[in-house]
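Of the protein chains in this complex, all but one are displayed in their positions.
Moving on to chain A:
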Amino acid sequence: MTSILTYTFKSLPSTSKWALRFSLRPLSCSSQLWAAPAVQTKSKKTLAKPNIRNIVVVDGVRIPFLLSGTSYKDLMPHDLARAALSGLLHRTNVPKEVVDYIIFGTVVQEVKTSNVAREAALGAGFSDKTPAHTVTMACISANQAMTTGVGLIASGQCDVIVAGGVELMSDVPIRHSRKMRKMMLDLNKAKTLGQRLSLISKFRLNFLSPELPAVAEFSTNETMGHSADRLAAAFAVSRLEQDEYALRSHTLAKKAQDEGLLSDVVPFKVPGKDTVTKDSGIRPSSLEQMAKLKPAFIKPYGTVTAANSSFLTDGASAMLIMAEEKALAMGYKPKAYLRDFVYVSQDPKDQLLLGPTYATPKVLEKAGLTMNDIDVFEFHEAFSGQILANFKAMDSDWFTQNYMGRKTKVGSLPLEKFNNWGGSLSLGHPFGATGCRLVMAAANRLRKEGGQYSLVAACAAGGQGHAMIVEAYPK
């Protein structure tokens, strides 16, 4: 051993190093960020498969997505779901009795209405003969509601399904501590005064400390924002890139809102309050403003901030799904077909939010499409860092070869086709309701932009993910 210590001078003057980064970034990324969508013609005509029923979206609606703790804060989750269902009835005029089944997704459950689908359906005036159930799969709960409906129709069990999702983050169940609950339950069973007194004598003040709903992944105990920050770091996504992406989301959402493109939004007259007509979280800011924020999770040097994360949101969505022949027989002009879909799952620690990366190539292959065939991308934006990490993962040979067992990378996503009407970062993300918003945005954009295929994808807590192909219904 001769030389044990080697050292290198990386003598880049720090000022120029940083300046370089700042000046390069807009060149490499921003020019793409704002480009106009291009319309292409497809080689493939349709994704219809022989001997499988075509399933269509007749239409879908959502109540405005609001920042938690605002106008919806005194309501219960089923009230929001009810409003979405009423809006759907109003929009589609579907006779209530033809609905075979209702499925809703939700994440943080109100214990009083644990089957929120049923309570909302009853309250919205649907037939009490229409069964309803609730599903939960974190941020892809509404997707699960839709695909459950797709399954019921495809297997011939049902013809008409209402699928939706709801989340009310303004109110979450906060429980007594386990010790307190145990004492209260034991007290119920105690028969004599003596038994009761002896139980009460065991009471300690700390029994009163409440149990908040878990904000962290159960398996790893890590909050999602923390994981997103690490994910961004793993893929070397800078703070500036994240802020730029978030700004893009807000700017595009604002534009879509102003141009009246968010046609799935239905007004909601909140009891005792004004009628809500618009999403409330769209706030285009400036990079300078955003740069001032302190990191929200990994302090003090992390990159995920309040400005480049999706915010806590209240909202609900619902859509009408039918077998194509049923819709046509009823005289509907459907908006889109729901085609192939996949669910994926991976390591909930280090790859928590990479679901879209795994799901995208899988669903494309299943449908026999390539990335170039897709006209409209609608991805759930949990965090800017998460979206950009997914971009980088899909565009990395190293990652796809080593972690996805694929020979080549998935490829780069064309930003000009990506979330052009905003996304969860700006429109908001009521966990259980986002899936339907994604599919309706895809369907409406296909119609508006004249495309044929859309890819919807989302990540979810638990290290899961989902992707679906939505095909435009011929005009």
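Note that a residue touches a chain if its C-beta (ideal position, glycine included) is under 8 Å from a C-beta of that chain, and two chains touch if they have at least 3 such contacts; residues count from 1.
What we mean here is this: contacts and distances are computed from a predicted model.
This complex has a chain not shown, and the name its UniProt record holds, of "GPI transamidase subunit PIG-U", "Small ribosomal subunit protein uS9m", "GINS complex subunit 2" or "Trifunctional enzyme subunit alpha, mitochondrial", is "Trifunctional enzyme subunit alpha, mitochondrial". The residue touching the chain not shown here, chosen from A:A233, A:L293 or A:L312, is A:A233.
Screening A:K255, A:K349 or A:K366 for touch with the missing chain picks out A:K349.
In the complete complex, the residue from A:A154, A:L199 or A:I298 that touches the missing chain is A:I298. Checked against the hidden chain, the listed residues A:R91, A:K362, A:K392 or A:H466 yield one contact partner: A:K392. For chain A, the list of residues touching the undisplayed chain reads 1-15, 218-221, 226, 230-231, 233-236, 298, 301, 347, 349-351, 389, 392-393, 396, 398-399, 402-403.
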